[in-house]
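Please read the structure below before turning to the comments.
Just one protein chain is left out here, and the rest sit where they should.
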Amino acid sequence: MSGILILEQTLNGLQFGLMLFLLAAGLTLVFGIMDMINLAHGSLYMVGAFLAATVAERTGSFVAAVAVAIVGTAIVGMALEMTVLRRLYARDHLAQVLATFALILIANEAVRLIWGPQVPLNTPPALSGPVQLLPGLAYSSYRLVIIAVGLAVAALLYFAVTRTKIGMLVRAGASNREMAIAMGVNIKRLFTIVFGFGAGLCAVAGAMLGPILAVQVGMGESILILAFVVIVIGGIGSIRGALVGAILVGVVDTMGRAFLPALLREFLPPQFASALGPALASILIYVLMAAILFWKPQGLFPARG
Amino acid sequence: MRRTLLFATLAAAIAFPLIAAPLGWEFYIGFASRVMIYALAASSLNLILGYGGMLSFGHAAFVGAGAYVVGILMAEGVASAWVSWPLAILVAGLLAAAVGAISLRTRGVYFIMITLAFAQMVYYIVVGMKAYGGEEGLNLATRSSVGFGLNLKDDATFYYVVLALLVAGLYGLQRAANARFGRVIEAIRENETRMEAIGFPTYRYKLACFAIGGAVAGLAGALLANQNSYVNPNLLFWTQSGSLMIMVILGGVGTLYGGLLGAIALLVLEEVFSAYTIHWQLGVGVILLAIVLFAPQGLAGLLARRRDG
Partner (left out) sequence: MSQRLLSLAALSLALATPALVAPAAQAADKIKIGFISTLSGPSAAIGLDIRDGFNLALKLAGNKIGGLPAEVVVGDDQFNPDTGKQLADRMLKRDRVDLLTGIVFSNIMLAVVPAAFEQKTLYISPNAAPSPLAGKGCNPLFFVVSWPNDAYHEAAGQYATTKGFKNAYLVAPNYQAGKDSLAGFKRYYKGKVVDEVYTKLGQLDYAAEIAQIRAAKPEALYAFLPGGMGINFIKQFVAAGLSKDIQLIVPGFGSDQDIIRAVGEPMLGLFDTAHWSYDLENDANRKFVAEFEKEYKRIPTVFAAQGYDTGLMMDAAVRRAKGNLDNKEALRAAFRAADFKSVRGAFKFNKNQYPIQDYYLRVVSKDAEGRIVNKKIGTVFTNHGDAYVQDCAMK
């Protein structure tokens, strides 16, 4: 097992994890501050990807595509919050789950009506080739950009949450909402802003992952589960938890899928290894989540004291 | 009035295959069987979710487990319903007991996530079972054999078997709901802390409820495998659990006929809408959203419920 292989798989895991972080960050804030389970978060990711694809096709500029996607999805997110989601804060989790599940159905069909079942989104031509990182490792330049963007957003979030006033309000709301309200925070406006911001993050993930995956109806469902696993592992309401959890999930999942089957082949007869390997690799992150919850039932960095 | 309605429905259900044949509606006998099977599955979830107040997102795993037991046994040459169906119930029930034993130690969103995680684990394990089709699923050579000269391959015969099992299931649910067990479970749903303080072993009651719900789901799964003559891992994916939840909420959470009404409503909506447009899910989504937001009926039990800390 060469060092280059391990390095490359680590980079892959990091790339995957950082994108998960973008989704998880918005999700954990909404959950932490508003105590709301939002299954439609994956749909915002999908809307972001579709918007980016359309703009990229019209203008040929990937940067414009991402920018428009962020703004457009944030607007959609805030509109959604003000009309539908606001009514769910006082309701219990079942109502929230069902209502947001209904939103998934509506979003999927609405997107299908407007755009059709899928649209193409390509990497910007400048980034379609490799970058020679080491002799013997020419890594995709686009994936490196994804990692860079992910880290930049993480830094931006850290700055925003710890150094700005609104960040402080967000942290206050996450750790004790009732107290924040009592202290006079305009909680309604804060919620809307947080939601819009989370939607914007989803759009970045959707636009950046679009060229690697596929921009299609229903693309939010599979990644949504992973995002939930991340925030449960990381601790609900904590952005730091979302970052650590996301990178953990990304790296474990990638490494597991890459090396577990080979590892099993060393110990088990090939018959079992080839059947067990991929299955075990797929459930590895769920096992990880269960294990972490066993030791730290509130996740790694719970926001609430 | 209630009693008359009940008997009228039952009579109509019994008469349906007989009138369907001359009208050229044979396809709909199979459709009706499918509705009843989902009604059974939704009712089993209703027990856990509606009566028990446990938001389990992994229910599809129990349905799928039951279905795969039948499928695997059929592939190995065991076609008798008397062996495979009880085994499906048993396996699903044990799986539910195992999942419940661990999940019920958590609360709130963690409970939801753990049940979801377990369901996904079962899904991936099934996908990994290449010997039994894996990703592609498994075709059943034929439907289970019940003996007594009855051939389940005949859609009408199968329909009556499913109807009988659904009626039995609903009757069982009614007895359980009205008995001490049902009252305790509902009380736990309302206020678990109080019930604990009084001295009830709430964990054990919830676990029993969870396991029974899972077992009945296994039966529904066995019937589903027969209905389609095909099982595939999609049965276990988390969005299927979502569909079952939709049925329960549409029909009326915590009510006796909630599962039945919800299954009828959702599947009929799907069938009617999809004849006119491929965007039928939009209609279902809007209706569901409207019900959750505005219609207290069906959610009445939920609104009265206090939120779990």
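Chains here go by letter, A and B, matching the order in which they are written, and residues are numbered from 1 within each.
What we mean here is this: a residue touches a chain if its C-beta (ideal position, glycine included) is under 8 Å from a C-beta of that chain, and two chains touch if they have at least 3 such contacts.
Just so it is clear, the structure is predicted and the values come from calculations on it, not from any experiment.
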| item | value |
| --- | --- |
| Touch partners, limited to displayed chains, of the chain removed from view | A, B |
| Candidates A:A148, A:I166, A:A214 or A:A291 - the one touching the absent chain | A:A214 |
| Sole residue of B:G100, B:G137, B:G242 or B:G259 that reaches the chain not shown, by the stated touch rule | B:G137 |
| Residue ranges of chain B at the interface with the undisplayed chain | 1-2, 5, 9, 12, 16, 20, 23-28, 30-32, 35, 130, 134-137, 139, 228-230, 232, 234-235, 252, 255, 257, 261, 264-265, 268, 271-272, 275, 278, 297 |
| Positions on chain A where the hidden chain makes contact | 1-2, 4-5, 8-9, 12, 15-16, 117-118, 120, 122-123, 128-130, 132, 137-143, 211-214, 216-217, 254, 257-258, 278 |
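Following the convention adopted for this analysis, only the chains that are shown with their structure count from here on.
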| item | value |
| --- | --- |
| Separation of chain A from chain B, taking each centre as the mean of its C-alpha atoms, in whole Å | 32 |
| Touching residues (chain side chain B, partner chain A) in the complex | 49, 55, 57, 102, 106, 108-110, 112-114, 116-118, 120-121, 124-125, 127-131, 238-239, 242, 245-246, 249, 253, 278-279, 281-282, 284-286, 288-289, 292-293, 299, 302, 305, 307-308 |
| Residue ranges of chain A touching chain B (in the complex, touch as defined) | 31, 37, 84, 87-88, 92-95, 97-99, 101-106, 108-110, 112-113, 221, 225, 228-229, 232, 236, 274-276, 278-280, 282-283, 286-287, 289-290, 293, 297 |
